[in-house]
Structures are given as structure tokens and as C-alpha cells.
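First comes the structure, then the notes that go with it.
== chain A ==
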Amino acid sequence: MPDGALPVLDVKNLKTVFHTRSGDIHAVNSVSFDLRPGELLGVVGESGSGKSVTMMSLIGLLPSPPAEVREGQVMLGDQDLLKIGEERLRAIRGRDVGFVFQDPMTSLNPVFTVGFQIMEPLRRHMGMDKKRARKRAVELLELVGIPDAERRLKDFPHQFSGGMRQRVMIAIALACDPKVLIADEPTTALDVTIQAQIIELVKDLREKLGMAIIWITHDLGVIAGIADRVMVMYGGQVAEHGPVREVFANPAHPYTRALLKTVPKLREPRAEKLRVIEGQPPMLGAHPAACPFRARCAHAFDRCARENPARRLIGKGHDVACHWDHRTGEPT
Partner candidate 1 sequence: MTSPRKALVEVRDLKMHFPISGGLLRRQVGAVKAVDGVSFDIFEGETLGIVGESGCGKSTCGRAVLRLYDITEGSIKIDGTEIGTMGQGQLRRMRPKMQMVFQDPQACLNPRMTVAGIIAEPLDEHGKLSGKAKLDRVYELMDAVGLNRNFANRYPHAFSGGQRQRIGIARALALNPRFIVCDEPIAALDVSIQAQVVNLLEKLQDEFGLTYMFISHDLSMVKHIADRVAVMYLGKVVELAERDELYERPLHPYTEALMSAVPEPDPAIEAKVERIILRGDVPSPSNPPKGCNFSTRCPKVMDICRKLDPEYREARPGHFVACHLHDAGIMDNQTNAGSAGAPPRNEHKQQGEDA
Partner candidate 2 sequence: EERERGSSGHLNVIYWQAVSTMNSYLSGGTKEMNAASVVWEPLARFDNEGELVAWLAEEIPTLDNGGVSEDLKTITWVLKEGLLWSDGTDVTAEDVVFTYEYCTHPEGGCSYRDRYAGIESVEAVDDRTILITFEDATPNPYIPFVGAGSPIIQRAQFQDCMGARAPECTDENFAPIGTGPYVVTDFRPNDVIQFEANENYRVANQPYFQTITWAGGGDATGAARAVFQTGEMDYAWNLQLAPEVIEQMEGGGMGTLLVDFGPLMERIELNFTDPSPDLPADERATMQHPHPILSDIRVREALSRAIDRELLTEIGYGPTGRPACNFIVAPPAMVSPNNDDCLVQDMDRANALLDEAGWERGSDGIRVKDGERLELLFQTSTNAVRQDFQALIQQWWREIGVEARLRNIDAGVFFGSDPGSPDTYIKFWADVQMYASLFEGTDPTPHLEQRRCGREPRPETQWQGQNINRYCNPEYDALWAELNREPDPERRQELVIALNDMFIQDYAHIPLVARGRVSAAANTVGGIILNVWDSEHWNQAEWYRIED
């Protein structure tokens, strides 16, 4: 990936708040990142850390109310997605940005044929007529490796297995050759052997089509396998961000470090006891004036409770939001 290339997607200082009966939830807090053409950005973080909300905020998929995207800038090419309004956003969704969701079992409409659902964005965004849309749909199904595509267009989602449904979802997302593909935990609901198939498929497609991909997952293993860069989220914020090898080799944030240690590794000797991250994920209620990880952090000190750390660069393209310096073991 040429570093100098202009990013296709540039997110700055995104903030999303949910207004609920029991107060506001600051689900995304000043998240910034960018995505360059052809690049695969992995996003990890525990459940509730704001991964999905961040991505859905980008293209206005959150229900409003209760959600409100407070501030920030989302530049896709030269337009700011937060400013262009619902109508233009709709033209971008599915066309410039494709989305694949976690649960293939429920993400497809059960009462329409798979063909209809693939052709829908084609006809809307590309203005294709029925015949051309069909042809393209067949191509897409073949592209994602579904045999006998012509016939299967007429099938309903429930006639597909989980892995095939996820392929259909990917086909839908790819339908209009988007610049950016956002995959929100696309393999979490699948078995390892099927997951391997899908990962293989995406790798393949990326080579063929060269699009930029954001891949959200819990699973560090998946990230390690496919991502160029990784963004670790915690408590609605970016905890650490950098090239994947760099982050895995030299995790700088205590959360990343702990996370890497808790997962047992299949291909390494068994540890006597698993390392754990004690405590619970933070509440996202109040506006954070402190580091969200401090309650579970082994290195927390008084400053962490007073000041929310800003992201600081610690290597080439590698930044971390922590008051503690992992190299010295001292506060910065």
C-alpha cells in the first residue's frame, strides 16, 4: 500500500451519542482513522466498545432517535458524509460503501428471493434494467463462489446454509463495486472451517477488485491473518492503532497487551493458567474525563482518573492513547 495515496475514507473526531431514558450513552468518542485504497483495516475491541456504532455512524445507519452523531467529519473522497443529507447518503450507501453484517441468518429478508435482494441495489444505484441486473447478479454469485448461480437466484435465503448466506451478503455489498467495504463481524456467527472459507474469499476478492475494506471482529486471530492495519477500540475510543505486525509484536496499550495474553494459542504450548483482564467493561454514560480502561488497568495511576489520554504516535503509523509508556514502564 503506498503510504502517500490519498485516503478513500477519512474519519475525524467522530462522536456519537445515544439519548436514552436513563441518560446519554457516549458510544463513540472522538474516533479518527483513515482508510487508503486497497487497504484492509481491522477493528478489534470487546463487545460494546463502539465498533459497530462507529461504522454505522459513518453512513447514517443508526436509528435517530435515539442516536445522534454529534460532531466530526467523514470524508469519502471529497464529500463529508455527515453533512450531505439523507438523500445523498442513500445514494452513497450500497454504491460507494458496501456493508456486510454479522448475522447472515437474519440479515437477509426471508420473504424475497436472493436474486431480488442482490438486484435491488443494482437497479437503484446503477439504473440497470431487470435483465442486466440479473446478469450481474449471476456474476456476483459466481464471484463469491456459489455454484449453479443462475438457478440459485430464485431461491430464498432459508434454502442457503449460513456460510452461503454470508457469501450472498458479500455479493450484495459488492454489487455496485463500492470503494469501501465495511464488514461488521462477518464471520463471528460461522464455524471455523466456514470462516476460513470466507476469509479466503475476501482475500481473493480484495486482490481481484482492490477495494478498501474495514473488517470488524472480536477475534485477534482473524485480524492477524488478513489485516494491514489494526485499530483497537475500547470504551468508544481508539486505544491503539497501527500496522498489524507492529501492534501484535509491540502492543503499546495495556488493554491490547492484556487482550493478546488472554487468548490461548493453538499452535503454542499450553499455558498453565490463562491471563485475565479483571473487571468489567466501562459504562459509556458520562462524558469521559478519564481513561475508560483505568479501572481494569494494571498500570493505572492518578492521572488516568483525571485526564483522558490523547493518541500519541509511538512508531511509524502506530499510535496509542495511554498515559503509560510501555517501553519504559513509566508514565509519560
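A word on the picks: all candidates are chains of the complex that A comes from, given by their letters.
Following the convention adopted for this analysis, contacts are C-beta pairs under 8 Å (C-beta built on N, C-alpha and C of every residue); 3 or more make two chains touch, one makes a residue touch a chain; residues count from 1.
All values reported here derive from a predicted model rather than from experimental measurement.
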{"item": "Among 1 or 2, touch partner of chain A in the complex", "value": "1"}
{"item": "Complex contact set, residues of chain A against candidate 1", "value": "46-47, 161-164, 191-197, 199-200, 218-225, 244-245, 248-249, 258-260, 262-267, 270-271, 273-278, 280-281"}
